[in-house]
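With one protein chain withheld, the remaining protein chains of the complex are depicted in position.
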Amino acid sequence: MALPRYAYLGPAGTFTEAALRQVVGPDACVELPQADVSSAIEAVRTGEADYAVVAIESTVEGGVTATLDSLAVGEPLVLLREVLVPVQFTLAAAPGVTPHDVHRISAHPHAWVQCRRWLARHLPGVVHVPATSNTAPAALIAERLAAGEDPLTLGFDAALVPPPAVETYGLTPLAEHVGDNPDAQTRFVVVGHPGEVPAPTGADKTTLVVHLPDNEAGALLAMLEQFATRGVNLSRIESRPIGDALGRYSFSIDAEGHIADERVGEAFMGLHRRCPYVRFLGSYPRADAQQTEVHVGTSDHDFVTARAWLDAIRGGAAT
Amino acid sequence: MALPRYAYLGPAGTFTEAALRQVVGPDACVELPQADVSSAIEAVRTGEADYAVVAIESTVEGGVTATLDSLAVGEPLVLLREVLVPVQFTLAAAPGVTPHDVHRISAHPHAWVQCRRWLARHLPGVVHVPATSNTAPAALIAERLAAGEDPLTLGFDAALVPPPAVETYGLTPLAEHVGDNPDAQTRFVVVGHPGEVPAPTGADKTTLVVHLPDNEAGALLAMLEQFATRGVNLSRIESRPIGDALGRYSFSIDAEGHIADERVGEAFMGLHRRCPYVRFLGSYPRADAQQTEVHVGTSDHDFVTARAWLDAIRGGAAT
Amino acid sequence: MALPRYAYLGPAGTFTEAALRQVVGPDACVELPQADVSSAIEAVRTGEADYAVVAIESTVEGGVTATLDSLAVGEPLVLLREVLVPVQFTLAAAPGVTPHDVHRISAHPHAWVQCRRWLARHLPGVVHVPATSNTAPAALIAERLAAGEDPLTLGFDAALVPPPAVETYGLTPLAEHVGDNPDAQTRFVVVGHPGEVPAPTGADKTTLVVHLPDNEAGALLAMLEQFATRGVNLSRIESRPIGDALGRYSFSIDAEGHIADERVGEAFMGLHRRCPYVRFLGSYPRADAQQTEVHVGTSDHDFVTARAWLDAIRGGAAT
Partner (left out) sequence: MALPRYAYLGPAGTFTEAALRQVVGPDACVELPQADVSSAIEAVRTGEADYAVVAIESTVEGGVTATLDSLAVGEPLVLLREVLVPVQFTLAAAPGVTPHDVHRISAHPHAWVQCRRWLARHLPGVVHVPATSNTAPAALIAERLAAGEDPLTLGFDAALVPPPAVETYGLTPLAEHVGDNPDAQTRFVVVGHPGEVPAPTGADKTTLVVHLPDNEAGALLAMLEQFATRGVNLSRIESRPIGDALGRYSFSIDAEGHIADERVGEAFMGLHRRCPYVRFLGSYPRADAQQTEVHVGTSDHDFVTARAWLDAIRGGAAT
C-alpha cells in the first residue's frame, strides 16, 4: 500500500517538520517539502499530496493568515488534527566553534526578535546577519562542511536554529533554550480531504468560517449568540475582509467541542439558518487534551432530555 | 352526551359572559358563573367545570394577575383559545327614564374611570354612585321592576353597564359607546386540562411560565436570548415575585408562534436546559388571526434544511 | 401649616390603610379614602390630594394593572416611597360569637381563595358568602351593632378581614393568621408630584416606563442590554399593550439602584437615545432595605475612574 504523502513547509529542520514528526514517522510517509503554506495546502487540492501540515497560530514561520485564507475558499478541505510545537531556539555552530568565537549570528528576523533579550544578556554587541529562513544558515554551514570548506567564510560564526536542525545539519550546540519566552509554542494542523470526521474524545475543537448577513453592530453579536445560547465557548476568532465589498467580513472561528456534540450541532444549525455562508472546517482532538468545560444545561444528556420533554408537551402532556 | 361545563366570572351580562358567548352558545354548554377569576380556574381543577373563561389582559373586571398566579402553580392547566371582547359601556336606565332625568349614575369604579371624559362633556355635574360590579346596578333595577317597585328608590337614575347587560336585564339604552377609548378591548382565555394541543394555524400564540436560574442582570437577558436566537417574538412578559425568596422572579410570557413550530420548540428546549422551572401553558390560535411574522432563517423549512445540512457535515460531507 | 392630604383605597381597615399607616400617622395627615386605585391617583393629578397610596404588586385588593396604566400616561407623577404590608387575614365576628357558631363566612373572593386550605382543615363544610370588599362585612356588622340589631340577620356568622379591621369595627377575633401563605405581602407605593428626588440610600429602586422602537425579537433584548451592560438588575418587568397599534408594547420596569447612581444614569441615557418613549417614575428607598448588589466594575467609583482614564487617553496619554 502506498505511503501517505504529506506536504509541509520545508526543508528539513523547520518547526513544521517537527510538527509533522508528531503526526507521522519519517518511514511511514512520503514527505513533500514546500516553499510556503499556500503551496502546501494547494498540493492537497491538486492531489499531489494527501495531507498538509501547516501553522495556524504562530508567528515563527508565517502561516496563520495564509493558512486561514487558503482554507476559507476554494475546494473544501478539513482539519483532521492539531499539534503543538514548542518554539525553542538553539545557538549552534560548526564543530569546533566556541561561544567566545561568536561575534556574528545568522538568524531569520523572527528568530532574532524572539531571542533578543537572551542575546543582550549573554552576547552583548553581537551582530545580526539576516537569514532567509530558520534553517537556511544551518544548511549553508552543512554545505560548506560537506565541500570541505571553512564555514566562517559564510560571514557569520553561529546561527539561531530550531533544535531539530542541530542534528539534521551536523552542528554543535553552543546554548539551548535561548528564546526569551520559555512557554512559546506554535499550533499546527493537519489538513486533508473531507470524509469521516474524527470521533469525539470529549476534548475536541471545531473550526469554521462564517460570513455575517450585514454590517450592523448587532450582526456580530447575533452570530456569537448562536454559540453562547448553547453554551459553546470560542477559543479563537479572527475577522478577515471578504474582499468583494467594503466593510464585509468573514470570521474564522475555533469553537470548543465536536460537531457531533448536541450543543455544537444546534449552534451550527443556527448559523446555517441566519448567515449567508458557513463552512465547516473540521472537528478534531485538542492537542492539549483539555476536556471541554460543559456548562450547566448544555450536555448531550440535557439536550436529549429537553427533546423528550418537548415531544411530550407537543403531544399534550402536562408540565 | 353531556354538555361541556364552563366556569366564568358571572353573573349574566358581564364582559366575561360576552367572551363566553364567542366560545360557545348558551344551548351548547352548562354555564357555571363564579364570584371571581380564581374560583373559575379552581372549578376546572376540582372537576366541577370542564373549562374556565377568564380575563388575562384587562383591567375592566379584574383577572390578569389573579389569572396568571392561579395558572403558574398548582395542578397543570392549559390555555386552549383566546377571545377579544371590545370594552364598551352603555348608559342605561329603567324604561321611561330619559337623559334629562339622569343626575346620579351607578357604576363600578373601573367603568366610571373609563367613561369620565364622556360624562364630563355630556352630563357635567352628574354624581357617581359606586357599584360592586359592572352588572350589579342592572340587576338591582331588574329586581325592583320585577317586584313592581320604583327603581329610582335605589338611589341612582341610570347605570354604566356592558352592552349585553341592557337586554339581559330589560333596561333602556340612553347612550351607547360612552367609553373614552373606542378601541379598548380585553383579552380572555379558555382554560382547560392538558391534552391534545390545538393544531397550528400560522397565527398562534404560546403561553408559558419560566423561572430564572439566578438574580444576575444577565440572567433575564440569557433567558430572552433563547427566544431571540430562534427569531421568536414575545407579545407579553410579566415578572411576578416567586415568593419563596427575596429577589427571585417568575416570568409569564406570551410568545408568537406554536409549540409545534421548530423555532418555538427549540426555544423551549433551550429554556428547559437552562432554567429551573418551565411550564407550558398552551399554544392556541390568536384571536386577531394575525399571521406570525417569520424572520429570515427561522421558518420550519429553514430548520429542516439546517438539520439536513448538519447531518451531512457530521457524516463527512464537504461544505 | 396644612396637613398633607393622602388619597387611598378606603374605607378604614383595608390593607391600603395599613400601608398608609406605615407612611404617616392619622393625626399628621388628611385621609381621603377613594373607591379605587385610579381615583386615588387621579386625585393627586387634580390637586384634590397631595399624595396617593396605591398597591403596585398585589392581588389582594386590585391595583397593579390599574396603577401601572394610570401612571404610564397622563400628567407625570412619581413614586416617592414603597411600603410592604403583610397580607394576613383574621377570622372575626360580632362579640359573643364562638367558632362553633360559624357555618357561613363572608369574604371578598380574593380573601376566600387565600384562606381556602385553612378553612378546609379547620371549618370543613363552611359556606362562602361573597363580600364586595375586604372590609365590607366588618362594616355591616358594626352598623347592625350600632343600630342595636342582631348581626346574624346579615346572612353570615363571621368574616375574613384584614387584621386592622378587627379593632376598627369592634369585632372579636376567632382565629388569626388564617391565610394559607404566611409570607404573603403586598407592595404599595406613595405617589406624588415630581420634584426633588429622594436621596440615594444604597438600597434603592427606580421605576420607569419605556416603549420599544419596533416589534423585532431583538428589540426587547436591545432594550434590556442597556441595563445589563451597566450591571443594573431588574426586579420587575411587565409588558402592557400600548393600544395605538397591534403588537406594540410598553414596559413597566423596576430597576435596582437610584437614578443618581452612575450605572443607572448611563442606562437611562441609553434608553433615552434608543427608545421612542421613556418616563422616569421615581427613585426611592426599597422597603426591604436590602442593599443593591453592585457587580464588578459598576460602582460609582468605577465609572469615575473610567471617565478619568478616558479623558487621559483622549488627551494623548499612553495606556
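The letters A, B and C name the chains in turn, as written, and every chain counts its residues from 1.
Definition applied: a residue touches a chain if its C-beta (ideal position, glycine included) is under 8 Å from a C-beta of that chain, and two chains touch if they have at least 3 such contacts.
As the structure is a prediction and not an experimental result, all values here were calculated from the model.
Interface note for the absent chain: among C:Arg21, C:Arg144, C:Arg248 or C:Arg274, the touching residue is C:Arg274.
Contact with the chain not shown here comes from a single listed residue; of A:Val24, A:Val126 or A:Ala228, that residue is A:Ala228.
The chain not shown here is touched by just one of B:Gly179, B:Gly192 or B:Gly218, and that residue is B:Gly218.
Contact with the chain not shown here comes from a single listed residue; of A:Pro26, A:Gly155 or A:Pro241, that residue is A:Pro241. Summary of contacts with the chain left out: across A:Glu42, A:Asp157 or A:Asp302, the touching residue is A:Glu42. Where chain B meets the chain that is not shown, the touching residues are 218, 222.
Taking the complete complex into account, residues 76, 78, 194-197, 213, 222, 225-226, 228-230, 259-260, 265-266, 268-270, 272-274, 278-280, 296-298, 302-303, 305-307, 309-310, 313-319 of chain C touch the chain not shown. Contacts to the hidden chain, counted on chain A, fall at residues 35-36, 38-39, 42, 57-59, 62, 64-66, 69, 109-110, 112-113, 128, 130, 132, 181, 183-184, 215-218, 220-221, 224-225, 227-228, 231-239, 241, 243, 246-247, 249, 251, 288, 290, 293, 295.
Throughout what follows, only the chains that are shown with their structure count from here on.
Centre-to-centre, using mean CA coordinates, chain B is 22 Å away from chain C. Spacing of chain A relative to chain B, judged by their CA centroids, is 60 angstrom. Contact of a single residue of chain C with at least two other chains is seen at positions 218.
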